[in-house]
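First comes the structure, then the notes that go with it.
Heads up, one of the protein chains got dropped from this complex, but the rest are sitting where they should.
Going in written order, the chains are labelled A and B, and every chain counts its residues from 1.
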Amino acid sequence: MLFGYIGNLALFLSLIFNVFLIFSSIKTIKNNNHINLKKINFLNNSVFYLLLISFLILIYCFTTSDFSNVAVYKNSHTEKPLIYKISGAWGNHEGSMVLFILILSFFSFIFFRSKVSEQLRFYTIFFQAILISIFLIFLILTSNPFDQIDPKPLQGLGLNPILQDPLLAIHPPFLYFGYVGFSLVFSFTLAGLVTNSFDKSWSQYANFWIILPWSLLTIGIGLGSFWAYYELGWGGYWFWDPVENASLMPWLSATALIHSNIVTLKKDKLHSWTALLAIFTFIMSLLGTFLVRSGILNSVHAFANDPYRGVYILSMILLITFFSLAIFIIKNPKKTLNQEHFFLQKDNFILLNNYFLIFFLSVVLVGTVYPIILDAVSGRSISVGPVYYHTILAPFLFIFLFFMSHGPLLSWNKQDKFLQLKNIKIFLPISVVTSLIIIFWFFDQKDITLILGLLLSIYLIISVIFDLISQKALKLNFGRLTSHLGFGILIFSIFINAYLSKEINTSMKVGDEIKIEEFTIKFSSINKNKKDNYEEVFGNFLVSNKDEKVELSPSIRKYNQPAQITSEVSIKSNFIADYYFAINLSEFEKDKIMVRFYFKPLMFWIWFSILLIALGGFYQSLRFKNEPKI
Amino acid sequence: MILSKSTKIRLRFFSIIFTIVSIIIFFVYDNLQKNIVYFYSPEDLKNLSVTPTNKIRLGGLVKQNSLKANANSYVFIITDFKNEIFVEYNGLLPNLFAEGKSAVAEGVLRDKKYFVASSILAKHDENYMPREISNTLKKNELKK
Partner (left out) sequence: MNQKYKIVILGATTVIIFILFLKAINTDKVYQPNQMVNKKIPEIILEDFNNKNSKIDQNIFSQKDFVLINIWASWCVPCLIEHPFLMSLKNKNKIDIIGINYKDENTNAQNFLKKYGNPYSRIGVDKKGEVTIQLGAYGVPETYVLKKGLIIFKHIGPINEDIVNKILELKK
């Protein structure tokens, strides 16, 4: 109870400090005073520490099951294991907004410690403080995590077993660090624009603040996808679900930003495009937050207590969008370029990469937002099937892969045609032969999409390996090479996985043995296990094909509080394929169990390649951090 | 009309860009239209003059005591409290599927009263009801 008040007080105080920071900054700007960084630093730190305190108190309320707190009451339960009590703190709307704001402030906090010029630092903190205030007001007005209930209830409501999962506990913080991390680049961009210092040195510093959140977001998306893969029990890892798309859009935009910023850094051009992308990336993050948090995709009852919440988030986001773009229009950084220009030059390829990424982004955006708008305008409820994404993205992805293989090999300054032809002569035969071998060895169907997908992803992998071997400045390019290699492996694995996956659905009795295609499935035994809050039924299966024999024990859990059944999949994974097994209870045939078996090739490599992409990013961001100023 | 050389080049450049962009936009639009899955409630289907032949989604509550298991498929009734439609599905019913709860089925209509589902969507937790369903349900209850 007492702690709740302290937490609430800390939230209010942080808002007051923050508003104070904004007003004193405005005063400084208006009167053209000398910038007092000490004062700013003090206020900025205070805001961060206060928010940290209120977040820790929220976690404390969750761990001690203080049900006088509404958020705890609704989302926790005394019987929850400790780790889920803690993760419960950010697993709900209120708590996740606190985390959101804490991360905003965290980035502001560490940014102050960077070596950026005083003026830029001052303005960046200023813009960041405005963002923090907007979200703090939203939090306090519409979703205060410290609302009290009196008398204190004896038991909490929330014990949803589906949400009790270690991955679900850690994946939102990663996503949030990614999403919210882009706020810093956003503020930094606005700072660069208003002070007319959007130049090479801006780019130099921005690099770290772009690539770090990008890497975290990559991990976050990967974890989310991994969770869907083993928790939902459908054998799939990406459903083009609006919530997933919401995280993919800022990723695509940020990927474009990373590349255009390199051009700004190396050639001192594309300023205005880079600035626009930086603003746009954060807007995409906000759009994601809006879609997930406004209830626009969700049920009515989840947000029934507050119909204003969605409207507030919407107005907030559009205000931010409008003012940031207005600043961009007024202060558009124009630089005249009088450098020699060649067509086959690295920057043109990077620009091309940007066009493609923006196109991919638009496709995802249309697929995500169109149903919402159509529903609003005409009242028709629709959903966009995955085929839409696949058919549109695939052909462009092929061209994208081809350019991605050659672009990085070009030089920054001179026409490089000759070298290119030489490269094609090496890459093409190797990739054609490799992909033909794979296709004739493993596939019955000769689908053109499959052939192109394999061919071009192998093409990319080979070009990266070639680049790696002939690299003179390995340290400089190591991050890029790792990420690109990861991307090549990812596309390759996705294609193999899509075309070679197998699914078996049937019902079985203990002792049954069935043969479907090349798989033999034997249902050997069944055993039960009683835990504190659930009862678990395991089915033991033996799956074999010509070169593998695996034992799998999927289970069904019956929870009593609340009464719910979940099925726990059993996955045996190796470098070649995953054997994925799930069971359901059949209500009608008491002695039989419904079984679902999936054969999913190269799943390991999908996760591994996502990790590679992120690791490349981490490497690069650390390197930029250590690199001395140009 | 006489055009200078640079204008000509620019004109050609823009017409090429314009053509490419239009083709791409058409491609995207066409694909979007082809892959839209419309959502219907039992009542929507009743009011339609033409029975849709392509893939649709049907949503509502699974009627109490309507679920029956045949040799290799399930049959149950999806209702919005006013109209009912038989749904046949041969696959595994998801864990969250239950009588008296909401469900969304994706598939094709055999006729106006009979729906053959290729998948049952139940990616939601105990408190979640797909928005489309809660809308139709509420509408019908209010009309009563």
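Here is the rule we use: a residue touches a chain if its C-beta (ideal position, glycine included) is under 8 Å from a C-beta of that chain, and two chains touch if they have at least 3 such contacts.
Remember, it's a predicted structure, so these values are computed and weren't measured experimentally.
One of A:315, A:411 or A:471 touches the chain omitted from the figure, and that residue is A:315. Checked against the full complex, the one of A:39, A:74, A:267 or A:572 touching the unshown chain is A:74. When you scan A:26, A:83 or A:326 for touch with the missing chain, the hit is A:326.
Checked against the full complex, the one of A:81, A:153 or A:166 touching the unshown chain is A:153. Chain A residues in contact with the hidden partner, per the touch definition given at the top, are 70, 73-74, 147-151, 153-155, 157, 290, 294-296, 300-301, 304-305, 307, 310-311, 314-315, 318, 321-322, 325-326, 329-330, 372-373, 375-377, 379.
Operating definition for what follows: only the chains that are shown with their structure count from here on.
Each chain gets one centre point, the mean of its Cα atoms, and the points for chain A and chain B are 27 Å apart. Those residues of chain B lying in contact with chain A across their complex are 24, 27-28, 31-32, 34-39, 55, 57, 67-69, 91-95, 123, 125-132, 134-135.
Across the interface of their complex, chain B is touched by residues 160, 162-163, 232-233, 241, 297-302, 359, 362-363, 366-367, 370, 380-385, 387-388, 391-392, 505, 556, 562, 564-567, 584, 586-589, 594, 596 of chain A.
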